[in-house]
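Pasting a structure below so you can have a look.
Of the protein chains in this complex, all but one are displayed in their positions.
The block that comes next holds chain A.
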């Protein structure tokens, strides 16, 4: 009974909403739903919309740098922790802390740090280096990278913990074999240990990908999509068109486009997982 109840909730509120959004994306709805079917008009509008295309490009830039950067940085931290450094649990806690903070807070903090007048640039200039310039936050060509920096800072701890759990699961005999063969540490990690941890790394990538696709709060807190539309993201695009620009049809089309994109990105993962089981 309870099971049916919960399945009902899931069916109505998740899948029902998806279906309804899909339907809306095929109509000319504006503020209120309107059931006039117009085919793929909204999608055509969407993919000729300059702001949407910039959002998508931004997502790709942010996504690649964020995923690669977080993985690299988190993995590096995990390797250091795995080498049994002193006060490991202290460092683990420190690096995991950003995750406990909401992305809004992360974004705000970094906005303050990177603010050209009051932040890092102002501080260094105040110490006498008058020509020091670090104004990426307000530079339309570079603002996207500040999002990457804040995102990596936020998520590296989580990746560290997951990778560290994977490293701790490595068979001790394997390490002995590596020492017997005289394989240098960096080659051991890069060529033996990490390739053997593919499922762990894949899970990390999937986690980070979902961050990228739903990336909304960090943008809101740090740049609000600006300067101009330099740091717009698809999720922000959809929210803006739903509520600020009251264009339900176009916003729904954007949402469905994001759903399709996520499925396309996740499909290889689920496919390989499924294939391994059978």
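Throughout what follows, a residue touches a chain if its C-beta (ideal position, glycine included) is under 8 Å from a C-beta of that chain, and two chains touch if they have at least 3 such contacts; residues count from 1.
Basically, contacts and distances are computed from a predicted model.
For the chain that does not appear here, its UniProt entry gives the protein name "ABC transporter ATP-binding protein", which is one of "Two-component system response regulatory protein", "NADH dehydrogenase subunit M", "Multisubunit potassium/proton antiporter PhaE subunit" or "ABC transporter ATP-binding protein". When the whole complex is considered, the residue among A:176, A:224 or A:245 that touches the unshown chain is A:176.
Within the set A:105, A:192, A:239 or A:266, the residue that contacts the chain not displayed is A:192. Annotation for chain A: contacts to the undisplayed chain at residues 171, 173-174, 176-177, 179-184, 187, 191-192, 195-196, 198.
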